[in-house]
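Got a structure for you, written out below as structure tokens; questions coming shortly.
Apart from one protein chain that is not included, each protein chain of the complex appears where it belongs.
Our next item is chain A:
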Amino acid sequence: MIEAQGLTKRYGDRTAVDGISFSVHPGRVTGFLGPNGAGKSTTMRMLLGLDRPTAGTVTVNGRSYADFPAPLRQVGALLEARALHPGRSARDHLRWMAASNGLAVRRVDEVLDMVGLTDVAGQRVGRFSLGMGQRLGIAVALLGDPPVVVLDEPVNGLDPEGIRWVRTLTRRLAAEGRTVFLSSHLMSEMALTADHLVVIGRGRILADCSMADFIAQHAASYVRVASPQRGEVADLLRSQGLDVAVHGDELRVQGLDAAAVGELVGRSGLLLHELTLVRSSLEDAFMTLTATSVEYSARQQTPAGAPR
């Protein structure tokens, strides 16, 4: 369990994380979502004791990260930027980490095998592809068999097979009863992996709820209707108090499911060519919610040199 209480980080006069409170529970995958610069990585660095909070606390199972005698046994972390020396072999990197926390050397071979790097363990990591580097980062996170796993952008640079592997792995870690805290920019991937979401924007928590609730609240699904008698159908549905929007040739109806819309139109003898329930995606919901808190928006260009 990870708990943040009034967690704040200021750099000079810029507030990166603004008094956030949230908790991440065991047994499920909690996704950490937010636009670039929203404060995700800063929050994760404070969680790992790398950055000192300006105010507030963040604890893992009730203790500060720095208070664990063998932190790798408590929290496994994959950091976004590669925290590796390019001249060291993968095996040596894991060896020193294992040594620092008093873990047996054979655990190194176990995790190398788990992430599929056994054959290249002796190679210098500078020669690794992005995907191999990510696998090594995941090996580091699993080294101490920790009850809490924090993964910052774990699928970055992975091929489709690797992405699927990370998804299966994170789901399995959560199913084993571990606390899994995961950030990713890939919405479709997050939608498949996470059960719960913490959404951050401009250093504040915008949402902390289940995946299903989040989508339902922030991007409603609708029924797509196509008809040669579009105008009449729209009038009919509106007369029933439904919300109807016209998009080109189609109508988007909210407030009823597809079957009910079909029956309503059928009873009045109008023709239908298409009737589809369109479920909104996590991406839609995320875009709706964060539209106002994107730091670098393509549309609102700040002049060069202007203060952010």
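Just so we're on the same page, a contact is a pair of C-beta atoms (placed from the backbone, for glycine too) under 8 Å apart; a residue touches a chain by one contact, two chains touch by 3 or more; residues count from 1.
In this text, contacts and distances are computed from a predicted model.
The chain that is not shown carries the UniProt protein name "ABC-2 type transport system permease protein", picked from "Amidohydrolase", "NADH-quinone oxidoreductase subunit E", "Orphan protein" or "ABC-2 type transport system permease protein".
When the full complex is taken into account, the listed residue touching the unshown chain is A:106, out of A:106, A:247 or A:267.
Note that of A:144, A:162 or A:201, the residue touching the chain absent from this view is A:144. From the set A:72, A:117, A:132 or A:242, the residue in touch with the chain omitted from the display is A:72, counting the whole complex.
One of A:3, A:51 or A:232 touches the chain omitted from the figure, and that residue is A:51.
The chain not displayed touches chain A at residues 25-28, 45, 48-52, 65-66, 68-73, 75, 77, 79, 81-89, 92-93, 95-104, 106-107, 140, 143-145, 147, 175-178, 195.
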